[in-house]
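A single protein chain has been omitted from the complex, and every remaining protein chain is retained in its original position.
In this document, chain identifiers A, B and C correspond to the written order of the chains, with residue numbering beginning at 1 in each.
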Amino acid sequence: MTRFHAPDPFDSRGWRNRSFVVVFGHHTFAGRAFDVGLIVAIMASVAVALADSIAPVHARYGRLFYALEWGFTLMFTAEYLFRLMIVRHPVRYARSFYGVIDLLALLPTYLSLLVPGAHYLAVLRVLRILRIFEVLHLRRYTRATSILLDSLQNSWRKILVFLLAMLAIVTIFGAVIFLVEGPENGFTSIPLSMYWALVSVSTVGFGDLAPATPLGRMVASVLILIGYGIIAVPTGIYTAELATSLRTRRDARTCEACGLVGHEPDAGHCRRCGHALPEAGG
Amino acid sequence: MTRFHAPDPFDSRGWRNRSFVVVFGHHTFAGRAFDVGLIVAIMASVAVALADSIAPVHARYGRLFYALEWGFTLMFTAEYLFRLMIVRHPVRYARSFYGVIDLLALLPTYLSLLVPGAHYLAVLRVLRILRIFEVLHLRRYTRATSILLDSLQNSWRKILVFLLAMLAIVTIFGAVIFLVEGPENGFTSIPLSMYWALVSVSTVGFGDLAPATPLGRMVASVLILIGYGIIAVPTGIYTAELATSLRTRRDARTCEACGLVGHEPDAGHCRRCGHALPEAGG
Amino acid sequence: MTRFHAPDPFDSRGWRNRSFVVVFGHHTFAGRAFDVGLIVAIMASVAVALADSIAPVHARYGRLFYALEWGFTLMFTAEYLFRLMIVRHPVRYARSFYGVIDLLALLPTYLSLLVPGAHYLAVLRVLRILRIFEVLHLRRYTRATSILLDSLQNSWRKILVFLLAMLAIVTIFGAVIFLVEGPENGFTSIPLSMYWALVSVSTVGFGDLAPATPLGRMVASVLILIGYGIIAVPTGIYTAELATSLRTRRDARTCEACGLVGHEPDAGHCRRCGHALPEAGG
Partner (left out) sequence: MTRFHAPDPFDSRGWRNRSFVVVFGHHTFAGRAFDVGLIVAIMASVAVALADSIAPVHARYGRLFYALEWGFTLMFTAEYLFRLMIVRHPVRYARSFYGVIDLLALLPTYLSLLVPGAHYLAVLRVLRILRIFEVLHLRRYTRATSILLDSLQNSWRKILVFLLAMLAIVTIFGAVIFLVEGPENGFTSIPLSMYWALVSVSTVGFGDLAPATPLGRMVASVLILIGYGIIAVPTGIYTAELATSLRTRRDARTCEACGLVGHEPDAGHCRRCGHALPEAGG
């Protein structure tokens, strides 16, 4: 990902290039130190937001937390501007996945000047920690992540169809339970009843609302059975895609002698004819 | 689906044919405008039903909503009659999936003249929105939908067997918990206890009813373990079917001798007639 | 299943043989009439037990229900004794799956003479309805059932290992939450806390017990994450077995020319060499 932001390669001794290696790179000592320091700072700033939300702690350390939060925010703002400055294509960085998250993580504190309480959204900074996989050179993790995301990408269309069908179920059952139970049992409107239907069909079942009449309980039973039947669907979609992903990642090579495809990743010879296989690419 | 309703093909300039292209077709500008307008109207009518069910909103805008609802209903009635009129085989349309839904979506408002409150069931109109997949030419969505439905169709027999087994479990545990806990802990009858057993075995767990005696809790634990063990069953059924669907769909080659499609990726010969197949493309 | 109970085949006109065809067979008109009548009687007797458990209904029709229940019980007792009489190997029938269920379904009513309330267990009769699959000649259902049961049989060992592991988790977390929350928050003993842990780890979550201290909530969070991670295990076990079952049912044949195994069920020719395949067996 960092390769898209490489600064001028012909000026490798300039301060921008040297800064780039530290801020965006993970291979030098200074680069790793910067990464670790950044992640510690992010974690600390999230911890401040969490602690500040606890009333007794806020009462005691509120002013300290306020100062800390602005300190972190100004620091991260400086870091963000610095990244924009040293990168070769600032717009491309600003629009990349990490660039957007870096910006989003800054806004809540500034927003809190206008909207009190907005600074709690500074917990969005947790998303910056996802960078940890890149920092720690955990190639196997990024490979695992990419398999997961590939499968999600292949199956999102089916999952969207499924979610729309579920929205229809929730709307219809919400209206039916509203008619059957009515406001006297807590189902005061169809939107509220739809919330109940969603909570039920997804097997969450808070129990803040529950049918109290025999007929309402029969409706709930039918809804639960439907939910029980269709909870299989997203799992099935995703599992089938993932199984395909895992299989096709193994099956890239073709035997040059007999044309068999579908070799295991450690195979050096075709299992049908014994001819030597090309090297596994990855 | 629309091909079943094509009007007289030899009279392509008659008003029925021109109307058909607009009302049932999705390829002309007028046809797409009609589709979009219809979907907007459906969404608006569902939104009216939802908003009307909220007591304070109803108190304020109830008369407006009443007028709007009848307006939508009359409009959709006219549309339904018009569809019947311009289609070549009205009965075939009326009995098709969309035809039945179009009719069902009209009835609640008329029914509310006899049964107060029935007009809330006008939310059934959400089902008409499923047409959106056809409107937007989302062939990939309809393909995704058809894979999902194929797998459901292949596995519904197994799921039915499973549901009957679960009904037996729910009945037996309902009777046992009724005996163990009894009316003094809220389990006032076996049907109510069966409702609790279903809520528990499906992992919904509202908590409006919960066992209060040690023995009742042991019964509940056994029931939960059973539920935990068998929640795997519908998922397993569906996933296995879906994986088979995805696998058998993968190959696009056609046998030149007998025309069979759907060969396995490593097939060199047609499995029906034995004729050599073209190379697998990808 | 009925073949194990065939009476004397050399006396095909004797009353035992004729009765056997009616009571155990499903192919003659009289046999089917007997089956349908039996299933209706079973359903009616279960419905009586359910209705009798509702206090207001019991108050009004209790005496009628009492008479009906004894009527059904005596009738089913006569049927059971008659089955024992006409079958060739009474002991073998009595120890078969259906024989045990037929007996179990009788006992609760007699038991209620000693233990009041036991007659509600007459709902065990629902298990007799499973016979419906045999009655209706639903071969495809019994095939679906046998696939499901085969997979369960293959995977029960793994599921047992899994359940023992879960028991250990539940015991340990039950002790920890008992120490952390204690009786003042409702966790009055370790067995009760184990019940809470099971309800939580299985994602049922009644909410009759819930941690109230920050530390207890952290323990609960860890337990939920574990539960979320391992809910995959039984599903995975069962799905993998079922997928194998479905696959191996298709893959029985071997090509006589090149030895390839793993043909699709409708294949007439080997997909590798094109040689004709033997007929698919089943």
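Rule of thumb we're sticking to: contacts are C-beta pairs under 8 Å (C-beta built on N, C-alpha and C of every residue); 3 or more make two chains touch, one makes a residue touch a chain.
Note that the structure is a prediction, hence the values are computed from the model and not measured.
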Note = The omitted chain touches A, B, C
Note = Among listed residues A:Val40, A:Ile54, A:Met85 or A:Val222, the absent chain is touched only by A:Ile54
Message = Considering the complete complex, identify which of C:Ala30, C:Leu103 or C:Ile224 is in touch with the unshown chain.
response = C:Ile224
Remark   = Note that subunit B touches the absent chain at residues 203-207, 235, 239
Ask   = What residue numbers in subunit C mark contact with the hidden partner chain?
value = 157-158, 160-162, 164-165, 167-168, 171-172, 174-176, 178-179, 183, 188-191, 194, 200, 203-207, 210, 212, 214, 217-218, 220-221, 224-225, 227-229, 231-233, 235-237, 239-241, 243-244, 259-262
Ask   = Mind pulling the subunit A residues that touch the left-out chain?
value = 46, 49-50, 53-55, 117-118, 120-121, 123-124, 126-127, 129-130, 133, 140-141, 144-145, 147-148, 151, 159, 163, 166, 191-192, 195, 198-199, 202-208, 231, 234-235, 237-239, 241-243, 246, 263-264, 266-276
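By our rule, only the chains that are shown with their structure count from here on.
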Ask   = So subunit B and subunit C: same face meeting same face, with over half the numbers shared, or different?
value = different
Note = Multi-chain touching residues of subunit C, meaning two or more other chains, are 203-207, 235, 239
